[in-house]
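In this view, the complex is presented without one of its protein chains, the others remaining in place.
Here the chain labels run A and B in written order, and each chain numbers its own residues starting at 1.
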Amino acid sequence: MTDSEIIEKAKALLGGRALEVANPTLRRIFITVAPGDLAAAVTALRDHLGFFYLATISGVDDKDDYEILYHFGNKDACLNVRTRIPKAAPRIASITPVIPGAILYERELQDMFGIIVENIPDPRPLVLPEDWPAGNFPLRKDWKFERPVEKIPGGKA
Amino acid sequence: MKVTIPIGPQHPALKEPISLRMTVDGEVIKDADLRLGYNHRGLEKLAEQKTWVQNIYLTERICGICSHSHTTCFVQGVEKLMELDPPKRGLYIRTLVAELERVHSHLLWLGVAGHEAGFDSFFMYTWRDREVVMDLLEIISGNRVHYAINTLGGVRRDIDEAQRAKILGSLDTLKKRTEYYLMIGANEPSFVARLSRVGYLSKEDAIALCAVGPTARASGITQDVRKDDPYAVYGETPFEVATADSCDVLGRTVVRVKELLQSYNIIEFLMKNLPNGPISVKAPRRAKPNEVVSRYEAPRGENIHYIRSNGTDKPERLKVRAPTLGNYAATIKMLKNGFIADIPLIFAAIDPCICCAERAVKVVDARSGEERTLRFSELRRMAGRRFEKVSQKRNAVWPF
Partner (left out) sequence: MLNRLVRWSRIKSPWILHLNSGACNACDIEIVAALTPRFDLERFGVLLKATPRHADVIICTGPVTRQIKDRILRIYEQVPDPKFVVAVGACAMSGCVYRGAYNILGGIDQVIPVDAYVPGCPSRPDAIMDGVVKLLGKL
């Protein structure tokens, strides 16, 4: 199926839930949905359009809200579903009931941005060390880091 | 009765640190869990502070075995952001290095699989042949690993006639030797029986857990970014996607050997049809605000980069998902209902790259609470002994 056919079918499936649809380059489609419609949209895309392979979940720190992108792929195109959640209330529902393989990516989202993923089957941190002080989310734009002073063996302290 | 085994982060034969915790009942694994983070270097935050060109060198060092895949994925994305069109000769050279990297990575994996299955001479043979490929890469780019051949808009070094002739000549050697390994594989029943029915992952599980690369292709899923979403010159190069149906480690080995043979054909096609012309175009310093998703088929699976720019000379966001992370959920599924002694083989079968290695399996006996530390070499010996005792001879045939 070509890009335009996929877009037509997606618009028909999602109806008013698809807030914006973009096709910037060949085989790349971006659809924006509201956070509440996410699970329904993903289920529809998986069952009727064949997008069952989730490549990864990216979080982006935009000025006032977090943008979360779900990258799906199949033989014809790469479809990216985008939602925005406000920084004041960073919560999003988990899509593991629909796509079980999303668990690791959602854990990483929790670690790096502090976004709370509701109903996640396994909420432990994924990549940060065990002695990481709580409340520090590295990929937020306002998180700054002070490098510790290095000691040079045999040199000036 | 449950026993919990933490497999901790220091290993003898292989490379990376990662920690696995296994809950065991006798010798059968009931549950597995993994702890990442030993290799977490904070690259995504660091990438926001470096310019586009500096980021090429940063992404290269995400992984040492598939370094070209990360730079190419990144550079492809940035070229789309900056709306650059690299010349054909540059794309051909980029694809050539990509296929050579795939060859060296699969030969490395074959050696590791042989080593984990107890077949050390196979390990030495394949790594000796890998040196032929490393020599070729050194002639083309100047370094055995971390070639740094990509730049924004094309490649940095050209290939002359003498190098082309040498590449074609070495291909003959490699083809003969790979066919010799095929013959060994087909005629060595203990090697084949050791690998078959280990690490079973059904097709439905592979689809649900979003497995990538040879792990998914060995379960019968035809998924290859080179065919689904062609980049560089894969749209014009004739090749086939290698799949297998046995859903176990034997299937993964077969898929990789088939891919090796396909890669030799691709390299021959590229060298015989190399067009003339420039190798790169000039790239601007800044990129307009935009976003791009870039996909690449690394030797281990699909590599995906998401890049967003904001009009300056530094990226706004770089998100990297390496292929091994996509296979972890599937690994845990594979480990359940497997044997402790199969852990090294199952783990090696997904071809773990970054942040993967553990190798001191600490066995905690839940009944008595005492701890025992098993090394992977001991696990390997246990595997050999258990394998001899297996009463039913598994009639496994090399399905080629």
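Methods note: contacts are C-beta pairs under 8 Å (C-beta built on N, C-alpha and C of every residue); 3 or more make two chains touch, one makes a residue touch a chain.
Just so it is clear, the model here is predicted, and its values are computed rather than measured.
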Problem set entry | Given B:34, B:62, B:149 or B:249, the one touching the chain that is not displayed | B:62
Exercise. For the full complex, which residue in B:88, B:146, B:227 or B:314 touches the chain that was left out?
Worked result: B:146
Exercise. Mind pulling the chain B residues that touch the left-out chain?
Worked result: 8-17, 37-43, 45-46, 49, 57-58, 61-65, 67, 108, 124, 127-128, 130-131, 144-146, 353-354, 357, 359, 375-377
For this session: List the residues of chain A that touch the chain left out of this view.
Result: 128-132, 138, 145, 147-148, 150-151, 153
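What we mean here is this: only the chains that are shown with their structure count from here on.
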Exercise. In whole angstrom, how far does the Cα centroid of chain A sit from the Cα centroid of chain B?
Worked result: 24
For this session: Spell out the part of chain A that touches chain B in their complex, as residue ranges.
Result: 24-25, 27-28, 30, 52-56, 58-61, 69, 71, 73-78, 80, 99-105, 112, 125-129, 138-139, 145
Problem set entry | Of all residues in chain B, those that touch chain A in their complex | 36-37, 40, 42, 44-45, 80, 207-211, 223, 228-229, 290-293, 295, 302, 304, 306, 308, 316-317, 319, 321, 325-326, 328-330
